[in-house]
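Quick notes on the structure that follows.
One protein chain omitted, others in place.
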């Protein structure tokens, strides 16, 4: 049997190992690691990833928590296919990709009327990387999160930083944390190696009391 | 039985969960995550951590890779005790703490003359967070690393950045990567929340051909 | 005659050339430069600096615009004295230090009933580095700014970033800009030189239509 593509028990898959589609955002390695640090998933945890993009978080979490369940939610059919292919590529089997628009589709995920989702239950953690309008996504995500569970949200916009931060304060989330990543990578350009910046991302998190 | 202190399968233990000693450096959460991303440890990997400080990396790796072996190397007896206590605190059992000065002590670790270290073998990865002089530590570390294994080194100094970068180039390490972390954390000061910067750290890595 | 302390026509006075008081904030060199870039002062401009702290901006602006008028507003008597001494130190003569609490004291500055302030007029630019409550300071500052003039405000807090950004948008300021500085300085620690981060500051600016 061939060696799996990521045979390691530590996360940190390089960006270029994933299949990509032009224009589809990818959570870059360094930001991905900072997100992982906020998820705090138990071995049997249920994670919903709203706006999963290229699927890097589902793949990493699928490998770190083989006994967990990850639901990747993407409204775009083509992107949903990309997430599925990236999961296959890394041999990750505990990710369900749901095509739908958050927050509308969340109810059906939480209370599936039979089928392969029947054993799914309320999430221990919801990661919000997309969805419109953000306030509604946040509100629904909060409602569906299990008590004691966590909300983690990323944004690179000022409006997003506002909305998420105010929302977590208003809902009286516990242990609210805000981290801004500003990573520089040394990259080869011709014969020179120059530092270039990975665009800054804010990662916010809090716990439902 | 009490819930373990970190019952999660994702890394990212908050800094304040560790026991600390005044003046002993600790690899802060965000930098720790970026280091973890470079280790690429297989389930049975052997990791040497030179200059392990508070022991945050041994604890996180011990949990991520329960089948691996971690050797934490610290010359200071008191700090070695701190690492042991932090491993106990988190229920991590696959970390051996060696009191010794790198590079001198590395030979004895690689070829132990009996005792509990007898089953130890050449490391798959060496993480260099300390040791003097740096050039000698790098050279020895490289020699002991298994072919195909990795060297990961951190520094916040210009001299360190030079020495490590030149060393990796000279030894023709493969896939050399240099990342500079520059994280801002939102921290409460009285009634206000201000962004403060985690001091920048360079993380360099490369593979032995 | 002795050489003046800063005989240069370029700004950029090193932090350690200023007299300091413990606990009194100082706008560090790099942040100061980014603030200067937003002021856009004509040779005869009037600048109000609310919460001038150590007085680094009044000193630099006083030298760059010898024909301008700078009003440094500080509620603390001791700090006001510090600003005066720093202006003397650098031979800057076009700074008036007003002891008072913004926004309450602004009216008296705008319309002085005689005395040495008689020739003062509405400011071309107001720099807001302090004052409480921020919303009221912003509102008053906006009202006093001459049409076509500018508001520049600095903050390191999330609340401040919110308040200033929303305020500028609501008042329909033109050319709103938000810059976040994240500077690393190489500093000598013993025999090593390490990079350390200057805490991040947001600088917001906009023009009154």
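Miscellaneous remarks
We call the chains A, B and C, going by the order they appear; numbering starts again at 1 in every chain.
Here is the rule we use: contacts are C-beta pairs under 8 Å (C-beta built on N, C-alpha and C of every residue); 3 or more make two chains touch, one makes a residue touch a chain.
The model shown is predicted, which means the values in this text are computed figures rather than measured ones.
The chain that is not displayed touches the following shown chains in the complete assembly: A, B, C. Across the entire complex, the residue among C:50, C:65, C:79 or C:109 in touch with the chain not shown is C:65.
Taking the complete complex into account, C:184 is the one of C:69, C:155 or C:184 that touches the chain left out. Interface note: of A:78, A:159 or A:175, the residue touching the hidden chain in the full complex is A:159. Interface residues of subunit A facing the missing partner chain: 156-160, 182, 184, 186, 192-200. Residue-level contact of subunit B with the missing chain is found at 158, 161-162, 165, 178, 180, 182, 200.
Although one chain is not shown, part of subunit C still touches it, namely residues 7-12, 29-30, 33-34, 36-43, 45, 61, 64-65, 67-68, 177-186, 193, 195.
Just so we're on the same page, only the chains that are shown with their structure count from here on.
If you sketch which chains touch which, every chain touches every other chain without exception. Centres computed as Cα averages put subunit B at a distance of 44 Å from subunit C.
The residues of subunit C that reach two or more other chains are 158, 182, 200, listed in rising order.
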